[in-house]
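Yeah, one chain of the complex is gone here, protein chain that is, but the others are all in their spots.
Chain naming follows the written order as A, B and C, and within any one chain the residues start at number 1.
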């Protein structure tokens, strides 16, 4: 029998715990009871407690079953995940909240990630499953979260700080609007494998794929040439054509971007901007990356006003000050030279010394 | 005898009145005594009064001689012009100030243009001397200044309001950073005169001159074709090649731009942005233009805070409110579709109704 | 000694370790074991070990499975083929433990025993199965009520914030909209026929908890028109709390439209000037609530940097009522699909196409009038067009 097709996802209504079914759309307010614990109160007076738990996202089926055990024991068999890959236990019986938290802690699950904390790092596949990464994803995330762990379960920061990671310029982590973005980058042009190009690639499509026009067809050779001067290692040609690999142990690594945000609270959404052009891949702990991220987080935490996101703080003090306070060297790479470059230049003599 | 060449401009030192020679670089402070009258005081205690006088810029030699008469009578034979084409009488003897002003007024010279006033309109040649204008310059300026005259000689505005005019997109008036810019525009593609193109133009240069790639060579015809869909009437092809005239009585007219500034006071310099895409050429008084400019000036004057330039006011209230308050219709033309377009789009749901 | 010493190090530290999960799975699954070993090699060599691409799938569908082959199949035979499923999540990522256990059982039977809850687009990711197991896996998923998500040049799995299920700020029924759209566009989701991917995300308010504005071609964000509801009693309570209403709320209001009387402990908002940024509501959820006339702002164009630089979505429709069956929304979506489909080059996202063709063309194609809310500021360049008939 052929499988049914096109029936769509399970209806979410069937996944909602009774307290939500009853109070759907009727929530009146919430309280952040303590880090990791939210309390939502309905017009009806009903209460719902949410316990947020950090997750590595890459879960074994056995681990998922353990989570189910917990949800069954404390939450009537319901749970959810968040848009940042955390777990949320939905507790309708207030008496179950503390036992659940104790049980979680006992098993080593971190409770936190709400409010002015560092929550989970949205991330991607890395060396675990993708063909274009310039760094690993899960390993870097683990190293950074271990290093920032004190900020996950406590409110010690001026505001939200959302960290994301993408292992290549495709940016599957959609890191481009994060308070801190960790982005894998290549630094060497593709190493053209002419046999593969000839066998597998549509030359015109590969040529068209290059944002800087670095690729030229090489008709006699039925292949391509890359103008290495013009290549900025985006990897889009490799996406189109397996004959153009860029991965390289020395060339590859991580760049750090700061100051993006998504919410419209106070100030409009904005993109993250380059803070550190390159840090080496240094598995398993990426110490250069963890140090850099911590330095940025803590410099911000020390200087920002209350409720001031990373980007709001930097725009207030100026990027010149940001580089000064974080002690990050300013390089040629920081100066934009792509299509919107002139919009980023300083067209005023008003700046700080 | 061949004329001397490359000796350069007259040395400005020889043009400075004695009080300036003596106090050069020693000025301590100034006062705006009244509209059109500045008083500068030196470390030495010396005083210099400046009477600023509006000028039509296009001066006959006899008119220049009349100005010289005045400068000789009241200023020891010294005077200067300003960066906005006004006249400045430099009076070192305070007793001469009021007689000079009375004499000027008697002869119909307008005194003013200092402080929170509307000063002269920086402008260009128009139909008087240029080959590419889409409107006249001197006539529009005269009509607008007559209409705004009450703001030249009095301080009734919240801040500076700098108006400039350029008669075509070459923007010789450098209008692009003005509180209000009046810019002549064409609205019809060039009408190709193939004979002239063949006789006088370098085809590749003309093709390269088009910012939107609307021009293609037409080799059989030894001429060019224009893709009218892609042409936005900038006139750059005509600058390169007389065979591409755009001037047209119905097509040509005036656009209005607002919110630019040059000084770094409070906020950085910024470009003017499109307020009204088209108003017809309606000589000799351009009533649609004078009405539009006055409406913008007076709406700003009514709503802005003290010291708030046009652009600062608009950015505070939002461009949506600007269009509402000025009653200017919002059109497709306002939405950018050139290279930096996406930077001008509203990437937030936070806006006013 | 362990043959994954580098990975083992990542079992230390307080944050949950993916290595521990891999080891758990590896106990039962040779594929998980080989995945670890290959990853260890990557950690040693500092490069990945997957071959480029590979097209695989299940009957009737064009997307939903990402093909993946090891570049060292001899060394790691159990991940020689290691394809992943993108399984469409229930709206809002709500689950009963029952369905989660069913999913685990299916995946233990056919795959590596490793998952992602969830992928960055929102799907459940079932990480790694050989080609031969693809169809059987899908058949069983289908029998427990799970369908595939998108991949390739198709509609991608839409996602939504928790919305009215647990958030008092929700101005629209994010979960229902997400679910309804996903079901309506099954064909577009499952059979790549677009110029490139198309993403839709739904947030209930401008806090935008699914980051719709940053990463969806169509971003649907709840908002309101009427005034912010103020509970005067609750304001007084906040006045007595550790919150400094003047400096933390009023002074940070971007439109300066709030006034706080510290003596009377009353708050006033000039709603005509409010831009609904959410800041005050976020800080005083017991005292302030979004207005009652609710709907959504629709924005278009967000995407990651490839090819011409990242974009954030921008306003297309300032306000649209959002009530089932979402007729107006769907009519617009379909017009957008059509115009994009007809005009885009290969691998050109909606935002890039609008950038190339101009908002004017796009607005006329989808039948919308230009309004100032679409822009932050008007053009600064004088390079604009006049259409047929506009000039005599």
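One rule holds for everything that comes next: a residue touches a chain if its C-beta (ideal position, glycine included) is under 8 Å from a C-beta of that chain, and two chains touch if they have at least 3 such contacts.
Please read these numbers as outputs of a predicted model, since none were measured by experiment.
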Touched by the hidden chain, restricted to displayed chains: A, B, C
Given A:176, A:266 or A:307, the one touching the chain that is not displayed: A:176
Contact partner of the left-out chain, one of B:37, B:51, B:100 or B:143: B:143
Interface residues of subunit B (partner: the chain not displayed): 2-12, 14-16, 20, 24-25, 27-30, 40, 48, 50, 54-65, 67-68, 71-72, 77-83, 85, 87, 90, 108-110, 122-124, 126-133, 136, 138-139, 142-143, 145-146, 149, 152, 166, 169-174, 176-177, 205, 208-209, 211, 234, 236, 238-239, 242, 245, 247-249, 252, 260, 262-271, 281, 283-285, 306-307, 338-340
Interface with the unshown chain - residue positions in subunit A: 169, 171, 176, 183, 185, 187-188, 211-212, 232-234, 250-251, 255, 257, 259, 271-275, 277-278, 315, 318-320, 323-324, 330-342, 344-353
Residues of subunit C in contact with the chain not shown: 305, 309-310, 380-383
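We take it that only the chains that are shown with their structure count from here on.
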Between the pairs B-C and A-C, the one where more C-beta pairs touch: A-C
Taking each chain's C-alpha mean as its centre, the one farthest from subunit A: B
Centroid distance [mean C-alpha coordinates] between subunit C and subunit B, Å: 48
Per-residue multi-chain contacts in subunit B, two or more chains: 339-340, 347-350
Contacts with two or more other chains, residues of subunit C listed in rising order: 206, 208, 213, 254, 275-277, 312, 376
